[in-house]
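We show some of the complex, not the whole, and keep each chain where it was.
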Amino acid sequence: MTEVIAKENPNYFLRNAWYVVALSSEVDTQALFSRTVMNEPIVLLRGASGQISALQDRCPHRFAPLSLGKRKGDNIECIYHALEFNAVGECIHNPHGNQRVPGACAVKRYATVEQDGFIWLWMGEPEQAQLALVPNNSLYTEQPETAVGHVYMYNRCSYDLIIDNVMDLSHVDHLHGPLINTAGKLSEQIPKVSEPDDNRVHIRWDWIADPAMLLLREHLPRPEDKADQFVEVTWQAPSHMHLCVGAVQDSPHFHRDGAVLYDFHTVTPETESTTHYFFASSRNYLLGDGDYNRAKMAGMTEAFTQEDKPVIEAQFKNMQGRGFWELKPVVLSSDAGGLRVRRVFERMLKAEQAPVEGGV
Amino acid sequence: MTEVIAKENPNYFLRNAWYVVALSSEVDTQALFSRTVMNEPIVLLRGASGQISALQDRCPHRFAPLSLGKRKGDNIECIYHALEFNAVGECIHNPHGNQRVPGACAVKRYATVEQDGFIWLWMGEPEQAQLALVPNNSLYTEQPETAVGHVYMYNRCSYDLIIDNVMDLSHVDHLHGPLINTAGKLSEQIPKVSEPDDNRVHIRWDWIADPAMLLLREHLPRPEDKADQFVEVTWQAPSHMHLCVGAVQDSPHFHRDGAVLYDFHTVTPETESTTHYFFASSRNYLLGDGDYNRAKMAGMTEAFTQEDKPVIEAQFKNMQGRGFWELKPVVLSSDAGGLRVRRVFERMLKAEQAPVEGGV
């Protein structure tokens, strides 16, 4: 069977929003870093002062990727004819003829913010970028290094399917191996869904586990005994998900007395058919244990790449380029969160793409 | 050059017909077996009693392939959220929330018949499946195991080109190596073509060989002498071909006194550009010789994969996605059978796709 490629459809993406374009650790002060978002090739450059620039990765002269070029300090010289662009995308040197820089000689710059181990990109007009909308992940910055990890993964599917995956954690009951398996406890309940505000959807499951999830069990007083457990996910438009998974015994205070995992998952469309997936993870126990941290990060990455990813990519391929609603999906109680997200997202998309009143 | 992919065109296929979807030996009682027919992903399951089920290989909830799921006895549990489907495609367990199974929660089932070493699939509505239309290949069942073989091959071409290939065996004069080469004897005659009934086309060549085809020669009284030979093919809609190749000396009775090969070839469209090819083969000599049987099956498979397949795939690629008639093919006398098949097939396709009288 041929690989499925969804048709290019710019109307499918919310542009006035922040997306993670790279892990902070992916972009150094020496190289140029290239990544495509919503079909737009983007070059990232970290200046000597550490500041990030994000520019259209296409020289306006003959369309060579600037990411193939040379760094000139904090500027980029195009590999092909040596036009030089500064960190805001202005051409500041043209070695040709009278050396005058043509008026239109500039590349689009994107607003960026670096925060909490991620480089955030605003896909709308840079002037309209709202710093207040960057998701707060200060938790991952405040923790010691030995208790934090950041991961990047590439996926051959549309990004909405990964949001569905995280919003409906009932799949952990069935799809995942013993380390994080929840043994049917999520599926059997009706999760609580709410909308804390206009661009957020919250979903939560609570249950009594006997014993607790394997990953958390050993960090409880009596590993083999019953424990209270919960999972909650807060989606924040357009594609960010804050997760929390906890277990506790003999106390109502998960975060203080129990073992809790904190995760941030976010997806960024490369194209309609391919997705960048980033996550950060931390916890409230063994904060100084770097070996445990490495093993935990490796285990989580493997759970996704070995268990979720093959199924989601097969799901996307099985959709054969057709839309989600077109395929008339059967709705289960566990879909409550994911469907609420789709509704909020579609409302925002419609608003963004509506003709401006009084405009043309 | 880029790989040629014909556009998806459901009108190209005859649906109210039986197709081979798998060899019996491909589907066991432990695993789940996946194959795509006419762009539809299908999962095959063999129940404990040996019974075959064929279901749409796409969960109606989130479209994961059921073939990635777990067997629960004769049922399939979806890998993603554990909906369980029985052998007729009904969802019989939903572990979510109140566990009620939503009304629409079912997958399409396909009518199947297992017969003569093949699993047959009806692509139209299962209620309309007509058992009488399954081609009769009881010959291959009645022979001892040491005289029968079944083979599956995958091809990057449209399926009509393989039908043409088998209906015009004059190519054996030119394309094939010494084992089965017919040295110009088919091309030089005008084959006899007839239509035994509405959905069958028969073609036959008779000739005097000097000596007989290498593969048969040694099974005649005087291998190096002249022999009477014949080949006949009966196409049966939509894509089944019964072959017979015989040589005899000093007798008018090929089947009783000569050496005869019996073949059944059938093709099933995976997509407009890719084809499943199955064949079964037997003979009327050395019936108990398993070593000969293995060598003969290997030789026939190699003849197709080394000689026919590269040419047919190159032919398809060379057509660059254009239709057979659009390319204005030159007609030779040997095409009589293949063209008759195209005419019958096109008539059946037109009839199937005609609006029902009195209908909407």
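Note that the chains are named A and B in the order they appear, and that numbering of residues resets to 1 at the start of each chain.
Going forward, contacts are C-beta pairs under 8 Å (C-beta built on N, C-alpha and C of every residue); 3 or more make two chains touch, one makes a residue touch a chain.
All figures in this text were calculated on a predicted structure; none of them were measured in a lab.
Student: Just want to confirm the stoichiometry: 2 copies shown, so how many copies does the whole thing hold?
Tutor: If we count all chains in the complex, we get 3 identical copies.
Everything below uses one rule, namely that only the chains that are shown with their structure count from here on.
Student: Calculate how many whole Å lie between the centre of chain A and the centre of chain B, each centre taken as the average of the chain's C-alpha atoms.
Tutor: Their C-alpha centroids are separated by 47 Å.
Student: Contact residues on chain B for chain A in the complex?
Tutor: Going by the criterion above, the answer is residues 5, 36, 39, 41, 57-58, 60-65, 68, 77-83, 94-99, 102, 104-105, 270-271, 273-274.
Student: Within the complex, which stretch of chain A touches chain B?
Tutor: 1-2, 161, 164, 168, 170-171, 173-175, 184, 187-190, 310-311, 314-315, 318-320, 327-334
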